[in-house]
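Here's a structure for you.
The other protein chains are all here in position, but one chain of the complex has been omitted.
== chain A ==
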Amino acid sequence: MEEDILTTLKILIIGESGVGKSSLLLRFTDDTFDPELAATIGVDFKVKTISVDGNKAKLAIWDTAGQERFRTLTPSYYRGAQGVILVYDVTRRDTFTRLDNWLNELETYCTRNDIVKMLVGNKIDKENREVDRNEGLKFARKHSMLFIEASAKTRDGVQCAFEELVEKIIQTPGLWESETNNRGVRLSNEDGGGRGGSCSGYCSVL
């Protein structure tokens, strides 16, 4: 089995506290939902192997704490990540407005600039939505990210989000080849385009 694996990818999940980062991860890795998931301390770590277009990729996913105070601790883990999932809560506008800060953080601490970014609006199962889907789309387009809305509770969009991210990483040349523990930075510009998607119309590649 191990030999089949094309590559190991480091994925990072960031966002304000309480937006459901750990829940999204739990849904993805164990396909369960726990409404009473303790607040993450520092960083947590999960592994899952997925297959995208026949390519098996092992994902090492680092889940981070969203609290302001932990932010001095977590950026160290940004190093060498190939993909990042930026999560906000569609029912709390403040978690959406703080996205800019997270992007800055990413820019500052990420060691490469071709990292693939995905924006996930979580908790769409809830009724008291405060952030419209179009706003999310607009933000993602502005910052050339992948975008999807999801619910860890109802499992809508979760699998798709991870798959799309991985597919995009694999399509980005030089991002993952030959090394699992990449250091340093690549020169190439932000990935410009290339519609990649087998994903039932959920994801918008911008």
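Annotations for the structure displayed:
One rule holds for everything that comes next: a contact is a pair of C-beta atoms (placed from the backbone, for glycine too) under 8 Å apart; a residue touches a chain by one contact, two chains touch by 3 or more; residues count from 1.
The rule we apply is simple: contacts and distances are computed from a predicted model.
A single chain of the complex does not appear, and UniProt lists its protein name as "Rab3 GTPase-activating protein catalytic subunit", one of "DnaK protein, expressed", "Rab3 GTPase-activating protein catalytic subunit", "Bardet-Biedl syndrome 7" or "tRNA-splicing endonuclease subunit Sen34". Which of A:F28, A:Y77 or A:F147 touches the hidden chain is settled by the complete complex: it is A:Y77.
Counting the whole complex, the residues of chain A in touch with the unshown chain are 16-18, 29, 35-47, 60, 62, 67-70, 72-73, 76-77, 79, 92, 109, 111-112, 174, 179, 181-188.
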